[in-house]
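Single-structure report; data block below.
Only one protein chain is missing; all other protein chains are in place.
Chain lettering (A and B) follows the sequence in which the chains are written, and residue indices restart at 1 in each chain.
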Amino acid sequence: IGEIRRYLRDNNSIRVSRSLRDIAYKALQARDRLIAKNGREPNISEIAKELELPREEVVFALDAIQEPVSLFEPIYH
Amino acid sequence: MGIKNEMKIEFMSKSQNEAFARIVIAAFVSQLDPTIEELADIKTAVSEAVTNSIIHGYEGKNGYIKMIARLLDDDTVEIEVIDEGKGIEDVAQARKPLFTTKPELERSGMGFTIMETFMDSLDVYSELGKGTKVVMTKRIRRS
Partner (left out) sequence: MGIKNEMKIEFMSKSQNEAFARIVIAAFVSQLDPTIEELADIKTAVSEAVTNSIIHGYEGKNGYIKMIARLLDDDTVEIEVIDEGKGIEDVAQARKPLFTTKPELERSGMGFTIMETFMDSLDVYSELGKGTKVVMTKRIRRS
């Protein structure tokens, strides 16, 4: 029981910043899976459904990591 | 108390804006580096306040909901949720656990109780026919 309590306590004190990054990486993995499956870019709702999270939570999390920046390349390179 | 940051937002009383309001407050408060639990508490309290404005204040009709948030110097966040809806006749009664005027919508009557429990303070100002303002604060404690 002490173990569980310590786990819960530790878990509860996790900073949001870390959990957002975890969600974001899962979102990018889900995106890759969906592209492989459907042969096209998934919509945010499809990714959210895979992760069982609201769309808004997913886009919030995605902001916490460096996103694929391929779109910048034509301008900066 | 000095203000480190402040924002004011206005959105329509549509149910999809409840999820939106939750993320807006989460994104703003995340500047104080809260824990997952602290942020979940704040999001839940804001959800309850916004849902009340949509369901009870405007009763599903169109209207605007305002949310103001301030980050104070001592890492307290102060949040106001304001509507210009029908208002509350008896605030003391409305705040009681299990009290609801919409049992038919399967409302639990626990909205204000949740806000009170999850936040450090809750004040409710309301006038019949004018609207309702809910003011909540919570201190984010650095570990």
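Basically, a contact is a pair of C-beta atoms (placed from the backbone, for glycine too) under 8 Å apart; a residue touches a chain by one contact, two chains touch by 3 or more.
From a predicted model like this one, the values you see are computed outputs, not experimental measurements.
Peer 1: If you put the missing chain back, which residues of chain B would it touch?
Peer 2: Interface residues of chain B facing the absent chain: 5-12, 14, 16-17, 19-20, 23-24, 27-28, 31.
Peer 1: Touching the hidden chain in the full complex, which residues of chain A are there? Just list them.
Peer 2: Here the touching residues of chain A are 27, 31, 40-45, 47, 55-56, 58-60, 62-63, 67-69, 71-72, 75.
Heads up, the rule we're going with is that only the chains that are shown with their structure count from here on.
Peer 1: Using the average of all C-alpha atoms in each chain as its centre, how far is it in Å between chain A and chain B?
Peer 2: The separation of the two C-alpha centroids amounts to 27 Å.
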